[in-house]
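Chains shown are a subset, placed as in the full complex.
Every chain is named by a letter (A and B) in the order it is written, and numbering of its residues begins at 1.
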Amino acid sequence: MSTDVAPALAPAELDQAAPRRIMIGSELYSRIVEAYYDEAETLDALRFAEWTEWLAKDVRYTCPQRLTRSLKDQDKSIDRRVMHFDENHGTLSARVRRLRGNSAFAEDPPSRTRRLITNIRITEADEPGAYAVRSYFLLTRSRFENANLALMSGERRDIVRDLGDRFELASREIILDQAVLGMPNLAIFL
Amino acid sequence: MLTRTTPTLSDGTPIEDLVRPATREVELRVLSDREIYELEMERVFGKTWLLLGHASEIPNAGDFVMRDMGNDSVIVARDRDGSIHVSLNVCPHRGMRVCLADAGNTPVHKCIYHGWAFKPNGEFVGSPVAEEKMHGEILPKSELGLRKARVHIYAGLIFATWNIEGPSFDEFLGDMKWYYDMIFNRTKGGWEVLGPPQRFIVNANWKAAGEQSAADGFHTLTLHRWLDEMFGNGGSELTSTMYGVEVGSEHGHALRCQSLSKKFARAKDFDNGSMSIEERWNILPAPGCTPEMLDEVRANLTPEQMEQLMTNPPQVGGMFPNVLLACIYAPQPDGRILGSMALHTYIPRGPDKLEFVNWVFCESGTSQEDRDVMLKNTIFMLGTSGLVEQDDSDTWPHMTLSARGTQGRKATMKYQAINANPPPKNWRGPGLVYDGFTKDDTQWNWWMYWRELMLSAD
């Protein structure tokens, strides 16, 4: 449908026959939105153990790099070779375990964070009962006496599974907007 | 009149007093002072060899990456003949940045402002509307190319310097090459980069990271204590890893070697002379290597280096001024021990800002499966989200803030823990060798070389 220069920036599923859209306002859409707001609250309130409960056992959680590439090379502006995160349930759990120990100094004192979630778009995923959820986020992060909020924006491209009474996160790819991150670490989850 | 060549800062402080040999102290102001920073850009980053990347990042003719030498942007490009060139990314016409992308491929770098064009080797090709000679006739075309840095490829690693007539790269490494070769130069294919480097900004002076790289073992015990909490068995495992051999150099390079027999149960007999190289290698190959690689490693290293590698291999350390290297054992749940291989550079971005650049590597002979495991391991521990290094990058900014305070900048950093032991018996390698608990000597050497450079005339 489009001969635009940068198809690669589009989520992969758009290249195929369009999957069924979950309408905004539908009950399913609303339930998923609720799960996202709850996830944001959980992370912002430092309830990390609770957060891991929302991760599927087979979760894959990645954050590719962004490169500044010329317009004609835009398909290479997202680079999935060496990523900022490349995690599974085990490594995410280990990260949380560390945060709950006594010596996770990168986050002690903890950052004060806020994850504003917007632009949620949902389609059916290939797997039955699973949904592809794309959303935008703005993360604000405040540490110590710094009067400037550190910011990070981007898109999450997730697959969530409907477990009936709740959802679980089957995969997340975080597309950041910066080639050089403005924060000294990703000691927080996105 | 004060000029940059006098060895005195504008407030009257002799530069030599910033680093005080009598008490092994360094004035904290070096972490925040803009005048010192500007001098460093000339005298340190304008003079030494700087790591810019790896040849495997630009495998084809025309490939390029945009990198930084100190506070200058450079183009690292491969020419048609396969040679690698480093050119100042500043158009000789009006100073526009010629290359604007992090990476790409082009036979000609064309400045978007007025169209002056340059080859991958920096040579001036011409300007638009050739008959109008818009580049004038005052200077010959040969003087209108991009300014070229001197390049040295060491085991695939791309180094460059502005010091065209200065010491060779080998002179720069000096004695330490014996050890670095064990890491970078051991296999036939050599290292291979796994992707573009992670990059992020830390609000800290580059030297807060630089001095740590050379080689502050001690901080692991406290700052990275979580390692003990999570992986220890309730005792103080970390403390035992504080023992080893540090190797340093008058040029500020440093490496930490650790005794395999003390570190790994399976290696407890590695240094009692009872086992052959083959036996030991098969039990525990060098980090990042596989048993199959033994032959090529043997072909590249001397017997003394092989023995060192099987007893006290260097694992972490730095290269002056702004390189950290890690080539460490990464035990797997299945009992295998793979490696985690990474290089960082700390790019100065002002007196209170650095860019952390993190490349992850493997041996070119590593299987895809092992590559995946090694990469994930490394991301888990080092760089942006690395559980070890996220602590470091939240620490350096505080040091820099301290150094900004009017009283704080008068404080000193102290390197008074002195190793007085002789080298271990039968130590095979050259260099300054410090045996035992990790002390401050190699870091002190780092500062002494910094001082030497800062005192040199331009």
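The rule is short, and it goes like this: a contact is a pair of C-beta atoms (placed from the backbone, for glycine too) under 8 Å apart; a residue touches a chain by one contact, two chains touch by 3 or more.
Quick caveat: nothing in here was measured; it's all calculated off a predicted structure.
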- Query: Only one copy of each distinct protein chain appears here; what is the full stoichiometry of the complex in this structure file, written with the labels shown?
  - Reply: A x3, B x3
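Assume only the chains that are shown with their structure count from here on.
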- Note on the structure: Cα centre of subunit A to Cα centre of subunit B, whole Å, reads 32
- Message: Touching residues of subunit B toward subunit A in the complex: what are they?
- Response: 100-104, 194-204, 223-226, 229-230, 355-356, 358-360, 375-376, 379-380, 383-387, 389-391, 393-397
- Contacts from subunit A onto subunit B in the complex sit at residues 63, 65, 67-70, 73, 76, 79, 81-87, 91, 94-95, 97-98, 101-107, 143, 179-187
